[in-house]
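Here the complex is missing one protein chain, while the rest keep their positions.
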Amino acid sequence: MKVHYYPGCTLKEKAVNLEETTVKAMKILGVDLKEPEGWTCCGAEFPLSEEKISGLAAPARILRQVESEGGDKVTTTCAFCYNVLKRTNYALLNDPLKHKRINAFLKDDIKIDHETKDKSTGFDPYHGDVSVVHLLEFLRDEVGFSKIKAKIKRDLSGLKVAAYYGCRLLRPYSEVLMDKPDDPSIFEEFVESLGAQVVDFPFRQECCGSYISVSEPDVAAEASYRILRSAILGGADIMVLSCPLCYYNLDRRQGLIKDKFLEFSGFPVLYFTQLLAWALGEKISTLGFNDHYFNPRTVLEKVVKSEVAQ
Amino acid sequence: MFEPKIMSFICKWCTYAGADLAGTSRMEYVHNPINVRVMCSSRIDPQHIFYAFKHGADGVFIGGCHPGDCHYVEGNYKTLRRVFLVKKMMRDMGIDPARLRLEWISAAEGSKFVEVMNEFTEQIKNLGPLNFREMASIDEGVSHE
Amino acid sequence: MRVQIKMEDKEKSFIQKVAERSAQNIYACYQCGRCSAGCPFAFEMDILPNQIIRLVQLGQEEEVSGSKAVYLCASCFTCHSRCPKGIDIARIAEAIREITEPKGQDHFGPDDVPLKWAKDLPQQAYVAVFKKFSK
Partner (left out) sequence: MSGNGPKKKIGVFVCHCGINIAGVVDVEKVAKELSKYDGVDFSVDYVYMCSEPGQKLIEETIKERKLDSVIVAACSPTLHERTFQNVMTRAGLNPYQVEIANIREQDSWVHPDRHEATVKAARIVKSMIEKVRRNQNLEPLAVDITRRALVIGGGISGIQAALDIADHGYEVLLVEKEASIGGHMVQLSETFPTLDCSQCILTPKMVEASRHPKIKILTYHEIESISGFVGNFKVKIKKRPRFVDPDVCTLCGECEKVCPQVVADEFNMGLSFRKAIYMPFPQAIPGTYTLDIESCLGLLPIRCGKCREVCEPNAINYDDQEEIFEEEVGAVVVATGYDLYGLDNLGEFGGEKYEDVINGLEFERILSASGPTGGQVRRPSDGKVPKNIVFVQCCGSRDPENHNPYCSKICCMYTAKHAMLYKHRVPDGNATVFYIDVRTGGKNFDEFFQRTIEEEHVLYVRGKVSKIFKEGDKLIVWGVDTLTGRKVEMEADMVVLAMSMVPSENAEELLKKLKISTDANGFLSEAHPKLRPVESLNAGFFLAGCAHGPKDIPETVAQASAAAAKVGDLFAQEKLYHEPTVVSAEEELCAGCGICVPVCPYGARTLNRERGVVEVNEILCEGCGACAAACPSGAAQQRNQTDEQIFSMVKAILKG
């Protein structure tokens, strides 16, 4: 199976462990990921003002590239990229005027060959034939959770997992449509397909602080802390998520959280692909756990002892 | 001074009652429109409209109940769609679609009836008489007799 | 505290600007407060999300522009997803930032990023925060 895959900037720099485990896990599952040629940043945030609709050009360009390479689908793991691409698609398909204006931008694109310095022009418009799917959706609908189940190499039945959605996978519901915004289940179904236990975790769709952690670190730390606390109260051993910024706020900022909330002593937070790759048999040393503030290794090894007999 | 002939079809339940209210309130307005009372604006067939144009009307007015207030549930929505269609046909025939006007006027809106009648008549005055070229196109387009 | 409610050109044009940029119907809000009840950052806000809309409805540009609440919005859309009228308050906050930010001044610019975080922050955080809070 071959599918277009848009990693986004962060995965190539700060979230290499997300990128690598995604690629590894998908390889085991027989999926060939193809990056659209010459992709750029998606813009990270969907433009919310009618004054800034030019912000739709960058994501539209990515979608056009996928379309021109013959793809009808692009997968992402980063929740931000997913949100931006999906909403861009929605905005263009539901507003003919915006679609026209953005295509006018795309028409003026100039491509410069880095070696020859030749300029090329005259690119196609984006027709709107690409659908944006998150890797979780792709795993459920294309690969099939049952196929994952069949390929599991480790027995995770003792592991209690808090599946954290955050904002970008669920909202705004009318445009993202991944799952019910206040009663989602796709992430839990994924965790169950790995053989692990799901814990009830009422903060699974609360915001971690997002980019506010840059401008207002203390405010974001409190939001993040409440999420971690809720998972701990729910009895979780670990938390899984899909967003590099959520990961940053919930793991890398645990030092700040500890300073502010004395009862907090740290908690393992993983990308869902790290858990997937591990369940599929990847060695723990290849999962990039050394980059974590709180290394999940001990917890995982303590809870999960046996491997599924082959 | 051009005095346009204006044919007005109005529904019994709302606009006719609105026109009566304008009378009981002694509001003055242009004498040009003459009303034909129908049970519901949805009784008005495109044929009736073109017949009026053919026989010398410079403008045709249709009055019905406000959306949601139709005595017959949804007759006014049917009227709305028909008027839309007729306006398209008028454009094709070379008749200015502004010569046909649809308004929702309730039994309580005597003053609105007056305003609309004055305004519509003024508008038709500005458009001038429905000219011969336009007339000819109706003869070719629709036949009734 | 006392506000004077006037609906003159200045107020009306402010309301209209917010409505146009955000593409939201400001008047649809009936002040149930659900946005504020669910907002994860309301605990830090000087005025609550429902009050922001109320102040816009009243045409109180100064009151809104002096508030830090619009800079605490992380566009998590919790308010939007539960709003009984489907109002997207993140868009309204964005519109207010655009309209009221002093010219040429960043609310939060590259120089404001604390050095200790600078190296570790994911790219998307930089892009997002500058997109929202600087010119």
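Chains: A, B and C, in written order; residue numbering restarts at 1 for each.
The rule is short, and it goes like this: a contact is a pair of C-beta atoms (placed from the backbone, for glycine too) under 8 Å apart; a residue touches a chain by one contact, two chains touch by 3 or more.
Computed from a predicted structure; not experimentally measured.
Participant: Can you pull out the displayed chains that the omitted chain is in contact with?
Facilitator: Per the touch rule above, the missing chain touches A, B, C.
Participant: Would you write out the residues of chain B that touch the absent chain, in ascending order?
Facilitator: Touch with the absent chain occurs at residues 5, 7, 17, 19-20, 22-24, 26-29, 31, 34-40, 42-48, 51-52, 55-57, 71-75, 78, 82, 114, 144-145.
Participant: Under the stated touch rule, tell me which residues of chain A contact the chain that is not displayed.
Facilitator: These residues of chain A touch the chain that is not shown: 180-183, 200, 202-203, 230, 233.
Participant: Counting contacts across the full complex, list the positions on chain C that touch the omitted chain.
Facilitator: So the residues of chain C touching the unseen chain are 30-39, 42-43, 47-48, 50-51, 78, 82-86.
Here is the rule we go by: only the chains that are shown with their structure count from here on.
Participant: Which word fits the touch map of the chains here: line, ring, star, complete or other?
Facilitator: other
Participant: Just grab the chain with the largest centre-to-centre distance to chain A, centres being mean Cα coordinates.
Facilitator: Farthest chain from chain A, going by C-alpha centroids: B.
Participant: What whole-Å value do you get for the distance between chain A and chain B if each is reduced to the mean of its CA atoms?
Facilitator: 60
Participant: Provide the list of chain B residues touching at least two other chains, using ranges where the numbers run on.
Facilitator: Residues of chain B never touch two or more of the other chains.
Participant: Could you list, by residue number, the parts of chain C that touch chain A in their complex?
Facilitator: Going through chain C, the ones touching chain A are 20-23, 40-41, 43-44, 71-72, 74-78, 80-82, 86, 88, 90-91, 94-95, 98, 107-108, 112-114, 117, 120-129, 131-133.
Participant: Please give the residue numbers of chain A that touch chain C in the complex, ascending.
Facilitator: Those residues of chain A that touch chain C are 8-10, 13-15, 41, 43-45, 48-51, 55, 78, 80, 167, 170-174, 181-182, 205-207, 209-217, 219-220, 222-223, 226, 244-245, 248, 252.
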